[in-house]
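As you look at this complex, bear in mind that one protein chain is not there, while each of the others sits in place.
Which chain is which? They are A and B, in the order written, and residues in each are numbered from 1.
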Amino acid sequence: MSLDRRRINGPDESFPPVFALDGLQGTLASPRKDRSPTDIRPIFLQPGLISQANGSAYIETAKTKIACAVYGPRQSRNAAYSETGRLNVEVKFTPFSCARRRAPMRDAEDRSIAVAIHQALVSSVRLDLLPKSTIDIFITIIESDGLDGCVASGSVAASAALADAGIELLGLVTSCAAAIVGRDIWLDPTEGEARFSNGTLVLACMPALKKITSVWQTGEMQVTEALGCMDACQEKCTEIHSVVAQALLESPSLK
Amino acid sequence: MASHRVLPGQPISVPPNAPAPQLGGGIYVRDSQLRASLVGEVQQEGPTLSISRVRPRPPAINSVVLGSVTRLSPLQATISISVVDGVPLPAGEEFTGVIRSQDVRATEKDRVKIADSFRGGDVVRGVVISLGDARSYFLTTALNNLGVIFAMSEAGKVMVPVSWKEMRCPETGRLEKRKCAKPE
């Protein structure tokens, strides 16, 4: 590891503790024990907690905790004249957000999650109304329990934060993840479940318009399984939409 | 009343026989269905339907902006825009505008001297005439109610306008040249 003089540095190398019984890890309770395959973890969504931002939202789905802030529309700097606005998404994990400590450097994983969330949102924002401007969405993952869940929850929080910021949207975006475990579809997989799955799929859509904004599939699954995941996710997205709607309608920051 | 609030994407219904309404901010039409694009309440003013949210927004053509003078050159004054259409932008979120010498006043445009119109730190009220170039928005002060609204004298006191082109320092009584806005 290179020494970064802008931070307080520890030793050159350090390792997470190794536990005596950890050899037993690596099984997954199937069928799912704590919830049914088509259940998602309960969502807690609170818009407007970050007073310094133009709009914001905090989302918690069981262990997953994500804060999202929207700044702008800001004047685009160092960019050519553009008739439409730009949407910029940056994702950051806190160093303590995962089982293994993450060094505070931006890595490829941050980038790929940011791209997935950007994709989920970009067609919902009326960027045609914002020439020369940039909307910055900053997302901090405080605790992660599965990357697919982070993409889905991050997209939901970001869309709520955009609505909180008073940015014109075609519709609210909600998102849900699914995994193929054995031959079953498990919705909203945890980190452990996703690791033991054949493949995962994250779908984002605008339920009010009945339009999909993005599908992100990894691992392997049959076409019929992928279509099954999309159907199940889309159905769940409508439920999530009512959670988001409730949170926005009750939010004091929007009064 | 929370029940009257609509959300982005929510359909907005109009009576079937009513004339097609005009669309203000916060509402769009797609596949001949009116929908909201903001969280808020639908308001009707004459034939126009709109949803308004008081939120900082970027300047658009005809926006009235307030800002302070950050740079002067013989050709133009550079303005750091901090208020757009009566809504302040957060600190650090300014937009850059320029007032070119031909846009300072309506008459004798070619005899305008920027140095006799603005000074660094002055607060100026202007109107956006075009989105300008990649760097800045173009502003005009060529109306009576536009121009400098707040300026400090060389002696460090807040000056009062005495005409559309001069301000007086209350301490020294000296006159300084500015393109003043007519006080409201």
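Assorted remarks:
Criterion: a contact is a pair of C-beta atoms (placed from the backbone, for glycine too) under 8 Å apart; a residue touches a chain by one contact, two chains touch by 3 or more.
Going forward, contacts and distances are computed from a predicted model.
Only one chain is not pictured, and the protein name UniProt records for it, out of "Ribosomal RNA-processing protein 43", "E2 ubiquitin-conjugating enzyme", "RNA polymerase II transcription factor B subunit 3" or "Methyltransferase-like protein 5", is "Ribosomal RNA-processing protein 43". Here the missing chain is touched by one residue of A:Gln46, A:Thr61 or A:Ser97, and it is A:Ser97.
Residue-wise, the contact with the chain that is not shown comes from A:Ser14, picked out of A:Ser14, A:Ser36 or A:Thr224. In the full complex, chain B contacts the hidden chain through residues 54, 66, 68, 82-83, 86-93, 123, 150. For chain A, the list of residues touching the undisplayed chain reads 4, 6-11, 13-21, 49-53, 63, 65, 67-69, 71, 90, 92, 94-99, 101, 104, 136, 138-140, 142-144.
Keep this in mind: only the chains that are shown with their structure count from here on.
Centres computed as Cα averages put chain A at a distance of 37 Å from chain B.
Chain contact summary for the complex, chain B toward chain A: residues 2, 5, 7-11, 25-26, 28, 30, 35, 37-40, 53, 55-58, 90, 93-96, 131, 133-134, 137.
Touching chain B in their complex are the following residues of chain A: 52, 54, 71-76, 79-81, 124, 126, 130-133, 163-166, 168-172, 206-209, 245, 248-250, 254.
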